[in-house]
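Omission of a single protein chain aside, the complex is shown with its protein chains in their original locations.
Residue numbering begins at 1 within each chain, and the chains themselves are lettered A, B and C in the order written.
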Amino acid sequence: MPRDDIHILYFAWVREITGVDGERLVLPVSGLTGAALLTHLTEKYPGLKARADRLLIAINQTQSDPETPLKPGDEVALFPPVTGG
Amino acid sequence: MPRDDIHILYFAWVREITGVDGERLVLPVSGLTGAALLTHLTEKYPGLKARADRLLIAINQTQSDPETPLKPGDEVALFPPVTGG
Amino acid sequence: MFEVRVQQADFDINAELASLSRDNPAIGAIVTFTGKVRSSDKDRPLIAMTLEHYPGMAESQMAALIEEARQRWPLEAARIIHRTGRLTPEAQIVFVATCSAHRHAAFEAAEFLMDWLKTKAPFWKKEEYEGAEAQWVEARDADDLATARWDA
Partner (left out) sequence: MFEVRVQQADFDINAELASLSRDNPAIGAIVTFTGKVRSSDKDRPLIAMTLEHYPGMAESQMAALIEEARQRWPLEAARIIHRTGRLTPEAQIVFVATCSAHRHAAFEAAEFLMDWLKTKAPFWKKEEYEGAEAQWVEARDADDLATARWDA
């Protein structure tokens, strides 16, 4: 049976705000975009709101345009600009 | 007693043509330049003549203009363009 | 001989170089970059930094960087290693090595890999300074500019 939810992952200070590494979410509407997901999440985690414009989104481990529609089964990661190296 | 000769050193194919690592030479005239020394040496070592325009000169371990006059006691080195590294 | 690794353990540069270049007599030039934890930044003594990554995506991005470098320069071998976890001053953080017949390709590819790694691979640093709460490092515009110069 195919999954009807997405797997959301949080990294760095995003994870500290959400308090969880990740969670599963059934898409509230079909074709929800990453940007709309983020708006949804800022309601759940108000601490994200002030810094939401600096978040990056990766869909299935590829950095993606926030306007990309999400599909059931996607792995969606939210994280700040990278600072490794 | 100060030296009245110069010490000439040869490297790479210059040394193979002269057949010696180096030699001492009493300056035939005061104020002889490196270029004039080279002309003198091409008479002694005719094999140098064809490639004399590609030789570099170092006076006291510093690469020098061939028109620099030599002084007694100088260390004068003749060598091809460098190819290390 | 192209490899990427994310690991908590330290790395040994001689061992990495041996495994990269051994038995390949076409290699004339090897460039390495090693990034280390500095003890002071902005006048305050740094106690430690903690590196976090996105498992899976970090490795695939690092492999993609190496593929991109191979499109641009004739490389015989290359490797990127990035450590994670809590690291104290003087610890090694990151290692890039590039092997080519000639030096300019090796130098340029190594610098390219570091510039891109800093802006494209999902790693994040949190710094602990003496007498202050640990803070996530902010991304630097200078790193974006360093990456952008390879777009020309």
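A few comments on the model shown:
Rule of thumb we're sticking to: a contact is a pair of C-beta atoms (placed from the backbone, for glycine too) under 8 Å apart; a residue touches a chain by one contact, two chains touch by 3 or more.
Since this is a predicted model, take the numbers as computed values, not measurements.
Listed by label, the shown chains that the missing chain touches in the whole complex are B, C. Checked against the hidden chain, the listed residues C:1, C:29, C:48 or C:139 yield one contact partner: C:29.
The chain not displayed touches chain B at residues 9, 11-13, 58, 61-63, 77, 79-85. In the full complex, the hidden chain is touched by chain C at residues 12-14, 17, 21, 23-40, 89-90, 101, 103-104, 106-107, 110-111, 114, 146.
The working rule: only the chains that are shown with their structure count from here on.
The chain with its CA mean position farthest from that of chain C is B.
Mean C-alpha positions place chain A and chain C at a centre distance of 27 Å. The mean-CA centres of chain A and chain B are about 74 angstrom from one another, to the nearest whole unit.
Inter-chain spacing, taken between the CA centroids of chain B and chain C, is 49 Å.
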